[in-house]
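Report on the structure given below.
For this depiction, one protein chain was excluded, whereas all remaining protein chains were kept in their positions.
And then chain A:
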Amino acid sequence: MTDSPLRTTLPNGALLSRLRAWYSADTPNPAKRVQFDRPLTPWLFLLPQLAVVVIFFYWPSVQAVTSSFYIEDPFGFGSTFVGTENYTDALTSSQYASTAMFTAFFCVMVTGLSLGIGLLLAVKADKVIRGAATYKTLLISVYAIAPPVAGLIGMMFFDMHIGPLTDLAAFFGHDLRVGINYWDTAFALITISVWKQIPYNFIFFLSGLQSVPVSVREAALIDAQSGWRRFCDVTLPLLAPTAFFLLVINITYAMFDTFPIIDVVVKDKPANNPITLVYKVYLDGFKGNDIGGSSAQSVILMVVVAALTVLQFRFLERRVHYG
């Protein structure tokens, strides 16, 4: 119960344990623990990592919090302290509200669909490939595609002239106009984001499935005739730690890591397109030069995500069984 989901899900995965074995083959015998004569030496080794964390995480965070209380002159001539005005502006703006609504909708759709489809594929693949490593590697390699590339490929699918998905929609009598029609764009964003995330979920679900002991499955085979019952009563609960971990990761993905996809799809398009809060932070800050307002939005975002994560851990993790 006290273990983090990472620590408990990862060692189970067949794939991950192999990675781990590969990794630990390079590490010297753990029994021979290195002892440092001087207490400063270990800190010296930690320094690069600490520097990275401080420079790229803490420092910008502090900057964001500070600048969220100022209005910056668009031409760079100093800044004025405005207290919480940036926050009230953001929170009362109707545009912000509609972006927040879309972000929530987007998160639910992307997380739900990519988890659902990932699980479905993993269950089907698990039936076929118990142990066939090459097959698994092929399925997994899709994940190596970088998000902007995924966005570009996705854009091609949805292209108004050559996109096969546009053609498909046309076949069913719908004129799909991504980048122009609000809901068509939303559909494209969700589709590409889900498509990009499925392999990741698939890998984890698959290794989670493969770590369910064969004999437990066989015992279930004797106890219950219906495959659906066995899945719900035995497989799914044993998969819960993996699912919980993926839920956290997927929500974070939908909130933040979809940025490049959104960028590729809506950049240089007419204004009325669905975007997420993160993209709005970028638009307002870098395109609109409203550093103060965009900082306030990013602070709000940080708070929301922190709250969400705490909630997940408090309420969901308790229900999750860690074998």
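One rule holds for everything that comes next: contacts are C-beta pairs under 8 Å (C-beta built on N, C-alpha and C of every residue); 3 or more make two chains touch, one makes a residue touch a chain; residues count from 1.
Just so we're on the same page, contacts and distances are computed from a predicted model.
> Please identify the absent chain by the protein name in its UniProt record; candidates are "Xanthine dehydrogenase family protein subunit M", "Aspartate carbamoyltransferase", "sn-glycerol-3-phosphate ABC transporter ATP-binding protein" or "Cytochrome c oxidase subunit 1".
Of the names offered in "Xanthine dehydrogenase family protein subunit M", "Aspartate carbamoyltransferase", "sn-glycerol-3-phosphate ABC transporter ATP-binding protein" or "Cytochrome c oxidase subunit 1", the one UniProt assigns to the missing chain is "sn-glycerol-3-phosphate ABC transporter ATP-binding protein".
> Of A:Leu44, A:Leu120, A:Leu168 or A:Ala219, which one is in contact with the hidden chain?
Of these options, the touching residue for the absent chain is A:Ala219.
> Write the list of chain A residues that the hidden chain touches.
The missing chain touches chain A at positions 213, 215-216, 218-226, 229, 233-234, 237-238, 240, 321, 323.
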